[in-house]
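Note that one protein chain of the assembly has been removed; the remaining protein chains are unaltered in position.
Per-chain residue numbering starts at 1, and chain names A and B are given in the order in which the chains are listed.
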Amino acid sequence: MDITSLKGWEMKERLLGKEISSREILSAHLDMIDRKEKDLNAFITLDREGAIEAARKVDAKLQRGEDLGALAGIPVALKDNILTKNLRTTCGSRMLENFNPPYDATVVRKIREADGVILGKTNMDEFAMGGSTETSYFGNTRNPRDLSRVPGGSSGGSAAAVAGHETPLALGSDTGGSVRQPASFCGIVGMKPTYGLVSRYGVVPMSNSLDQIGVFGRDVKDAHMMLTSVSGYDPLDATSSKKAGRDISLAGVDSLKGLRVALPEEYRNLRITGDEKIQERFRETVKVFEDAGAIIDYVSLPSLEYSLETYYIIMSSEVSTNLSRFDGVRFGYRTENYETLDELYTNSRTEAFGEETKRRIMLGTYSLSAGYQTENYKKALRVRTLIKQDYERAFRDHDVILSLTAPMLPFELDSMVNSPVDMYKADLYTVPVNLAGLCAISVPMGDVEGLPVGLQITGPRFGDSTILKAGLGYERVVR
Amino acid sequence: MAIKTLIGLEIHVELSTDKKMFCNCRNQYGADVNTLVCPVCLGLPGALPVIDRQAVEYALRAGLAFDCRIADVIRMDRKNYFYPDLTKGYQISQSDHPLCSGGYLEIEPEAGPKRITLDRIHIEEDTGKQLHTEDGTSLLDFNRSGVPLVEIVTNPDMNSSEEAKLFLEKLRNTLKYIGISDVRMEEGSLRCDVNINVVDEEKGTKTSVTEVKNLNSFRSAVKAMDYEEARHMKLLNDGESNVKETRRWDEVAGETIIMRRKYTADDYRFANEADITPIPVDGEWIEDIRRSLPELPHAKKMRFMEEHGLSEYDAGVLTQSQELAHFFEETLAHVKDAKLLGNWMMGDVLRRLKDEDKDFDEMPISSKDLAELINLVKEDKINNNTGKKVLREMFETGKAPEDIVKEKGLIQISDEGELEKIVMETLDVNPQSIEDFKNGKDRAIGFLVGQIMKATKGKANPQLVNKLLMEKIKER
Partner (left out) sequence: MITREQIVHIAGMAKLKFTDQELDEFEEKFGQVMGFVEKIKEVDTENVEPTFTINDEEGTMKENGESQTLSREEVLENTVESQYGYFKILKVVE
């Protein structure tokens, strides 16, 4: 039996049935990592010793007949912007090349408490900025489905590790699609929960009003298991929701019958060139829903037309302030070349940040600067309200919205760097979800030209259970 | 006079909460370097701020004490700038939505009462501390980072350093009254920046505002304002135009020194602090806080005048601090004579504290002991002069007045028979004084009293001595 081909929940069942041990699960995955990492480069840092120790503890507990947590013995990979105590956390940046956090993120604490086995830290676009994992200081990650292509981003390392069977479960972070788009590119399930459902404490912020921890699995059940292990109100995160209980249930779903599905009319006009085959696959998928008894309807979300612009202003503004703490004084890279205070700051930041990071800091600094802040930043905060209201209207009489996850197939390495704007447009379907604080899941909807494409199912705030059930329903129909 | 000085103040006050503004580190002055620091106040990546209820309530107390309008929601902003003592590259503060706005304080200069209006009171976090060493390095301690502050901004309503001083004293007093800060300038829990310029209202000319920093005491604030007032007057008279600038007070040189000229306003790129979900401030919460406020200085003064029959001046002095006023009323319960007690407190007690450079909260004598002492005098058990000596002894040793009186045998001699004997003996040995008195030299009586006091070691009841002397002289 190849353990790594099992789903996480299957591993757990066999572990609890004492068919396999936690050490065996771990060894199988470490072997896979040894075989594949030189091609994939999904991890920045591996924690073999920590993982072995954690697995040993699970086996000991099992032997003593103690209760085990929800992630009992299951390997988990963490995007490298999630802080792990005494395990290097880099954010894919030279800035944090040697950063050793003195504390665990809340989600990490929860994984440990749930008896999960943390394998290590996965590759990502620098500070989560990018859609291909190519802006990482630690080199590209490759797509397990086609090694000449990118895995998507920014959580490309986590997606590739799951798709490449290096781990069954992984966490990423999603600010504008950074979990869903790589899930789509790698042919796995990726979900961004409702803003406030999962604590952000200990997650290095990119854009703090948009960031949310997301989960990866090879099927919906795995994503669900990962999500419920880390969700919940956290008094250390003032934006986490008291509604964020753990009662995100998959119970009582066996079909798509009666599911009220909305399709935004605006997406018909907003597509970018070259996605016709993906659109064709999407139409077939909608047909699958319809045939299974879902009720399909068109809705209008007029302010979607401005969502990318709104997103880029808010995101970059927040990026510019969130990344100000990296000044070389208390932690992170410090230049050796300074005589004045200004040189200490400027040289440390200039030497350690990559190009895309600098570009966004610049745009954000501009958007917040005197004279521009009213027409940029403050304007964007108002347009954001309109986008939120559009969705609220749509969800009044619909359960979910269906769309593509990404309007493009995984592209070849080094092929997209030229035009930042084209790259931004690839986020068309994913960013509005973050702007409105909604939840969305990307599930594989087959291949186009031999490459995976994802279906995005979007739900209202705290509709996490609804979209998981819809995803599960779809999975069952197409299986 | 057509030329007017305009002074506005920006005052930062550290709140004496148990914990810091956004984390659970203790808020404590003087701890070992970098031992009260956590991921939040060190600004480590991933750490998130959560607002402290006590800090908000302290700020609301100030807002209510100064009659401000209270915002309906607490919203925080990020003020972006780089500085080594600032851990995140931004300070969590409030920009266009301060917790309290408007409001005023009344001061009482000689010309009569005057309202100094406030622009705003907002909440924010303090920065760490930077130390410059002789070997050319800077050292950073972040224990203070994240300590809650209120920034109180006045309108430019003060027209002299004297008014500004009165304002600062009143402000400090009130903040102490409502128990939200230690307000110690020397420890940095109250920090004051001055904005000053002068205008010629007839000619319609004025100088550009100068901001003065580094004022470590009220005294240096006054000196700096006087210095700047003179400098601005000269600028105006010479018809020179100046630009907005920031200056630093140099205590040793006794002058202000330019730090930087501001050709353009600082660009702090304020952004919404999205890590903190806005918190509504409901009416019930405000009312709870209002009810918890102690009697404020002005109200207390009025009550002291009415209830205790004190003059406005006396009532003002005795309500200077809450501790003093409380001590007064506690003592009064045993003494029952407000005027007498007032004289003792304002005279000997406060003078003594002032000489020793102590605040009233360092008062070494209990209200019970002071009451006892005054009652000894009131009941003629000791005379007034002896009372003052006993008070000095109480300050020095902390002993109870009755013990001192007993130990030193200071009980007043009011026994007529005993005193009569001493008076007769004194007259016997001083025939010349009797002669002098009879010849109209009143001074001779003073001499004789002195001799009697000497003989009794100051314990004789002075009224009785006088009476007996007059009787006995007449008999001779």
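Just so it is clear, a residue touches a chain if its C-beta (ideal position, glycine included) is under 8 Å from a C-beta of that chain, and two chains touch if they have at least 3 such contacts.
Just so it is clear, the structure is predicted and the values come from calculations on it, not from any experiment.
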item: Chains on display which the left-out chain touches in the complete complex; value: A, B
item: Among A:Val204, A:Ala436, A:Val453 or A:Ile467, residue touching the chain not depicted; value: A:Ala436
item: Hidden partner chain, touching residue among B:Pro84, B:Pro156 or B:Pro401; value: B:Pro84
item: Interface with the unshown chain - residue positions in subunit B; value: 19, 22-26, 32-40, 42, 50-53, 56, 74-75, 82, 84, 131-133, 136-142, 267, 269, 272, 274, 276-280
item: Residues from subunit A at the interface with the omitted partner, ascending; value: 98-100, 102-103, 195-196, 209, 235-236, 238-239, 241-243, 303, 306, 308-310, 312-313, 320, 327-332, 334, 338-342, 344-347, 349-350, 353, 358-359, 361-363, 365-367, 369, 375-376, 378-386, 388, 419-421, 424, 435-437, 461
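Here, only the chains that are shown with their structure count from here on.
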item: Centre-of-Cα separation between subunit B and subunit A, whole angstrom; value: 57
item: Interfacial residue positions of subunit A with respect to subunit B in the complex; value: 81-83, 91, 96, 99, 101-103, 105, 200-205, 208-209, 235-239, 317-318, 320-321, 323-327, 329-331, 341, 345, 365, 368-370, 373, 377, 381
item: Partner subunit A, residues of subunit B touching it in the complex; value: 39, 42-51, 78, 80, 82, 84, 87-90, 140, 142, 265, 267, 269-272, 274-277
